[in-house]
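Notes follow once the structure below has been shown.
As you look at this complex, bear in mind that one protein chain is not there, while each of the others sits in place.
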Amino acid sequence: MQPQLPPTEAIQNLPTLLSESWFEYPVRAQPHHTDYAGVVWHGTYVAWMEEARMECLRSIGVSFVDLVALGCELPVVELSIRYHRPVQMGMAAIVKTRMTQSEGVRIVWDYQIQSPDAQELYITAQVTLVAIDREKGKIMRQLPSAVKDALARLAGGGDRG
Amino acid sequence: MQPQLPPTEAIQNLPTLLSESWFEYPVRAQPHHTDYAGVVWHGTYVAWMEEARMECLRSIGVSFVDLVALGCELPVVELSIRYHRPVQMGMAAIVKTRMTQSEGVRIVWDYQIQSPDAQELYITAQVTLVAIDREKGKIMRQLPSAVKDALARLAGGGDRG
Amino acid sequence: MQPQLPPTEAIQNLPTLLSESWFEYPVRAQPHHTDYAGVVWHGTYVAWMEEARMECLRSIGVSFVDLVALGCELPVVELSIRYHRPVQMGMAAIVKTRMTQSEGVRIVWDYQIQSPDAQELYITAQVTLVAIDREKGKIMRQLPSAVKDALARLAGGGDRG
Partner (left out) sequence: MQPQLPPTEAIQNLPTLLSESWFEYPVRAQPHHTDYAGVVWHGTYVAWMEEARMECLRSIGVSFVDLVALGCELPVVELSIRYHRPVQMGMAAIVKTRMTQSEGVRIVWDYQIQSPDAQELYITAQVTLVAIDREKGKIMRQLPSAVKDALARLAGGGDRG
């Protein structure tokens, strides 16, 4: 009944899309983001990356809530983070993200979190999502067309201002 | 469609139940619970109190998941916390809870968070839940019988070891 | 060594300041803010309220990080929340806050969380902070002048646009 992890080979090949431009999502390290060391707790970045991903999708017209309402889930199946420097309490940072790859129903997002002046690199990361048909509890054979179209627009770039 | 806040007068009077004995739930302040000040962040206690409430219910045979499956939600409608002293990073503490009052479909829980040796009082708090019929999106007229029976057992006390 | 809870009577009377205008902080319910019920988890609002408070202080020129660097902590000593309706997954909301009262070193903040069109009220809440001298581990006798001045500006209102 529970969805199985997707096979590593893509079920259906969508032409690989590459978005060269980054979507930028500003954040600030508030007390609840920090830990005893006075810097952002290492798990907080996972929340920031999710927010950036949602807002990137929203910026190209994809409402995550609508997808869910249509029965399409996009759970994270892989996550990797490299921590270069910690964001200090009170500091602003920019979460940069772009979709680097989409094979079939797998969507790969790249991340860089850096200082607003781009002089400091805090985090590099990668997150992989997969499209699940909630009713069947199975990996979808292909992305919903709303997502596919939006990703194509995203790959086209340029029109995000 | 969204549930309204319950009227302050109870819809149906369940004889007021008072549990004199406390349920005790042990916790430890891990790095992710703390903030830049080296102590537990003030919002973390809300999570600890929820855990203690769930485990108290479980100890008297009430599965929160089963309730939800039956269409009964128990959202928090009121919360108040008084912070006496902070729990320091790495320290153990005991979350003590008991149901102090149940009027109709409102259930009130009292909390004390203290040091394992009971010499330090960290937090006193109160949380009020109300039973919602998820399908109708309305306050229930009475608690589901599984809950009512369990609360009566809890009020009876003694049998929780 | 640990700070004691402040006495209820104020140590020193600062003329009571009342800010009539609200500071508004926009938020959006992302997946990590929600719980199994599809709505924002009841503890998430505590984080949103902290963010709004920090940004309100920043808007009047008070840097929380600078205060901490000066040895002044502003821990939460009381918190109360009334939950009227839950914010649904994916929805935007406005966290409104204003300082309603400051007696000596206690600062009281009022909150309303509502829909962007102000038609739905989700949360009303109140948070009390107290100024602690970190080195002495004691309640301060008076607020640091940077805070007092800023609060006076805030009470003056009008100039926050």
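Labels A, B and C are assigned to the chains in the order they are written; within every chain, residues are numbered from 1.
Here is the rule we go by: a contact is a pair of C-beta atoms (placed from the backbone, for glycine too) under 8 Å apart; a residue touches a chain by one contact, two chains touch by 3 or more.
Just so you know, these numbers come straight off a predicted model, no measurement behind them.
Trainee: The chain left out touches which of the shown chains?
Mentor: A, B, C
Trainee: Of the residues A:Pro26, A:Gly43, A:Gly61 or A:Pro116, which one touches the chain left out of the display?
Mentor: Hidden-chain contact among the options goes to A:Gly43.
Trainee: Could you tell which one of C:Gly38, C:Gly61, C:Pro116 or C:Gly137 touches the chain left off the display?
Mentor: Going through C:Gly38, C:Gly61, C:Pro116 or C:Gly137 one by one, C:Gly38 is the residue touching the chain not shown.
Trainee: Which candidate, A:Pro26, A:Gly61, A:Pro75 or A:Pro116, sits in contact with the chain we can't see?
Mentor: A:Pro75
Trainee: Please identify, in ascending order, the residues of chain C that touch the omitted chain?
Mentor: 31-32, 34-39, 41, 43, 89
Trainee: In the full complex, which residues of chain B touch the absent chain?
Mentor: Residues touching the hidden chain, for chain B, are 28, 30-32, 46-47, 50-51, 54, 63-65, 68, 89-90.
Trainee: Against the chain that's been left off, what residues of chain A make contact? List them.
Mentor: Touching the chain left out of view, chain A contributes residues 2-5, 36-37, 42-43, 46-47, 50, 68, 73, 75-86.
Here, only the chains that are shown with their structure count from here on.
Trainee: Whole-Å distance, chain A centre to chain B centre, using C-alpha means?
Mentor: Averaging C-alpha atoms per chain gives centres 35 Å apart.
Trainee: Can you give the whole-Å distance between the Cα centres of chain B and chain C?
Mentor: 25
Trainee: Going by the touch rule set out above, which residues of chain A reach two or more other chains?
Mentor: Each of 31-32, 89 in chain A touches at least two other chains.
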